[in-house]
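Note that this complex is displayed minus one protein chain, with the remaining chains in position.
Chain IDs A, B and C follow the sequence of writing; residue 1 opens each chain.
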Amino acid sequence: MYAQAFFVAVFGLAAIGFGVVVFRTSSMVRSALALLFSQTAVGCMFLAMQTEFLGVLQIMMMATEMSIMAIFMVMFMMDPGGMGGMDMTHQKRFSIGAGVVAAGVAIVVAFWADWGPVTAEAPDAAMQTRALGMELLGRSMLIFETAGITILTAMIAATAVAIPVQTTANSADKEDTE
Amino acid sequence: MNLAVVLVALLGSVWLLAVIEGWTTTGRLRLTATLLSGLAYLGRESIVPRTPDRIFFETAPVLLLIVAVLGAAVLPLAPTLVIADLATGALFINAALAYVLVALIMAGWGPNGAYAMIGGWRFLGQLIAYAMLIVMPITAVAMRAESLVTTVIVVSQDGLWNIVYQPLGFVLFFIAAMALAFRAPFDLPTAPGELGGGVDAEYTGVRLAVLRLARLTLVITLASATTVFYLGGWHGPLLPPWAWSLIKTLAVAVSMLLAGRYLPRIREADLMRWCWILGIPLALLNIIVVGLLVLVVP
Amino acid sequence: MIEVTKDLPRSADGLAMDWMEVPFGPVFPGLPGGLKLTLTLDGDGVTEGQATSLVGMINESEKGKEIDAETFIERLASAMPLASVSYRLLACLAIERAAGLENDSATDQARAVALECERIASHLGWLAQTGRQLGFAWLTDRAATLQLEIRRASGKRLLELTPALHALAARLGRTPLLKSRLKGIGILPSGTAGLSGPVARAADDAGDAWARLWQRLDEIITSLDYIKATGEPGLPVLRNIGRGSGTGEATVETPRGEAQLSLILEHGQVKSYRLDTACNHHIGLVATLVEGRELGDALVAVGSLDLSPWEVLV
């Protein structure tokens, strides 16, 4: 139990540390990759909490997601390398206050709430994977399908928003180049 | 114990692969030349480019090496000879290999050079092309084994290897694995003729040695994955199981190596187009066919 | 941030991004040595670019400095290391005409065979370079080996190499990915002036890199047939011109296109000369070929022109 608490705490600290780096560094690529490693540490926390499938999934998904984040950061920032060290924050005091309040309230709740009996034994990993599969394609199938459709819709919508507006002028231009 | 054996096997395979690579390019079979030139890297001057992102520049080669070794950790050489027999092994190897992209972006951004940076971002485009073709064939393999455990996947191929059971999946996975290992003809991020080395361009000395070692290890890891998922892993007559695993892995690695010699580098636009228009529908078809087979054939 | 981006040029996709000016060459694995290509890159795309030669030859002789005819030939040949036989021949012809010598069919024939030999070797060299650019290791090895053999070969040995050259061409026709890599790349706008050599002959076909590749392979075969029908090659040597004077002009179809030389000869000394080469015109095409292309395609397009930076005049 103490071993588990130790590992959860270590990965938790890593997640928090990288999370702080995200908003402390002025280099955008560093910021995106710090977020990636923060998410990876969260994935490792899942592993430490014996939730193997979700942990591995988190680690896998975030690698691609945050790398894509990195390229957008480079595209849309004035100073992606952080060489100029410019300040890109606003309403700082209010934000710090809001952050501290959010974290504080959650921590207070975590300590004060009565969580009831805590289970010591987790089902083993192979069992979990199997049971999650059964859940996905059984009781929660509708939710799972909905999530899939949602992500498809979001992809299509995002692409539609992102591609340039086709006016007659630039569509003629495009045919020209092809 | 397993850890040591697997690492030694990995290093040995890397060395053999390097020797064979030298053999195909120079036409001479020299067993020690690879070791010597590897050692020579250690003695060479390590040049650091002007104003690099030092953290990325230093970590990228090491991260690539770690990722390749982690991927190999879930691949069995023999029924019990595996570093970590995870319950989610087939997913874990995807997770580990996803960080190849992270390492290359770091290696591309770190040195603060144009060739390297274009190479790094190019690999992001390449990932968008190949990623689905890694995951979806593995899904079909797991469907047949009814498990994500790599040893169970090998056991499920007893009698009929997956290369026969789902040849389409094998072809897609093999091509995607070459793209993931950025071997020719998919060497867009390094592309000697276009980017003068790309992500390799700014690395010298010890760092280049680590980077080269990592690239070869990555090829071995992917060849080993191909063996485990499609070529029946350790199955084979007469020889001990581990020997079969090694032989198959090396054969796959060498065929990846040779394929690149006889092909020109693919255009990035073509890679993207073919992977999405042809590759993904084929991978879906593969999943459907395997699903039908699993349900129909007892 | 609006202040930062409002003056930036827009890319083809309508996003204002930072552009980079990146040098390729003079020593770059995918391009002939001595050629410097400066590309303005927008990510992986080229927005504009131009090529310059760092090793080009000076076109006109220094005033009042006369050069011995033999020395002139040696100089011109060594100034063009990628096509030395062609330029040696060019210089010989021009000087002989200036001295008023008649054509001699035996020498002419040997010279023509030598020229065709060099054409084969030069095209093979281009193939090796293209292989290096495309990461096509087999082509690089094969073409480079054949090129070395042909440069050393006698007429008889050349005929022995014929099947190997045919096999090379057949092999390239069967290589997957090669067509998709070259087809439609580097198309010259119709009516481009100043084309000559394989580039001009391929322009009648499709005018892309793929057509140029096949044009050069066809020329290799045609040259082989010519050599088979004609005989032994002989390195062009200047015939005895005595201390003749006059003006002479000669044109030779070098592997890269037409080269023209006019000179004034005075008492066996070259007083002044004027040279014009194909590459000198072709290098100007680079800007139109690379604009708006992906980086890889732009480099293939430049490579398909077979520029020799030595033959560019400065």
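Everything that follows uses one rule, which is that contacts are C-beta pairs under 8 Å (C-beta built on N, C-alpha and C of every residue); 3 or more make two chains touch, one makes a residue touch a chain.
What we mean here is this: contacts and distances are computed from a predicted model.
Participant: Missing chain, UniProt name, options "glutamate synthase (NADPH)", "NADH-quinone oxidoreductase subunit K", "Amino acid ABC transporter substrate-binding protein" or "Sarcosine oxidase, delta subunit family": which is it?
Facilitator: Its record in UniProt gives the absent chain the protein name "NADH-quinone oxidoreductase subunit K".
Participant: Would you list the chains present here that the left-out chain is in contact with?
Facilitator: Taken over the complete structure, the missing chain's partners among displayed chains are A, C.
Participant: Which parts of chain A face the unshown chain closely enough to count as touching?
Facilitator: Contact residues on chain A toward the absent chain are 1-2, 4-5, 8-9, 12-13, 15-16, 19-20, 22-23, 31-32, 35, 38-39, 42, 45-46, 49-51, 53-54, 57-58, 61, 65, 68-69, 72-73, 75-77, 88-92, 94-96, 98-100, 102-104, 106-107, 110-111, 115-116, 118-123, 128, 131-132, 134-136, 139-140, 143-144, 147, 150-151, 154-155, 157-162, 164.
Participant: Please give every residue of chain C in contact with the chain that is not shown.
Facilitator: Those residues of chain C that touch the unshown chain are 1-2, 5-6, 8, 14-16.
Throughout what follows, only the chains that are shown with their structure count from here on.
Participant: Which integer distance in Å separates the CA centroid of chain B from that of chain C?
Facilitator: The computed centroid separation for chain B versus chain C comes out at 40 Å.
Participant: Give, as an integer number of Å, the spacing between the C-alpha centres of chain B and chain A.
Facilitator: From the centre of chain A to the centre of chain B is 26 Å.
Participant: Show me the residue ranges of chain C that touch chain A in the complex, using the header's touch definition.
Facilitator: Contact set of chain C toward chain A: 1, 4, 12-15, 17, 292.
Participant: Which bits of chain A are touching chain C when the two form their complex?
Facilitator: Per the touch definition, chain A meets chain C at residues 75, 78, 164, 177.
Participant: So in the complex, which bits of chain B are touching chain C?
Facilitator: 25, 114-115, 118, 121-122, 125, 184-185, 187, 191-196, 260-270
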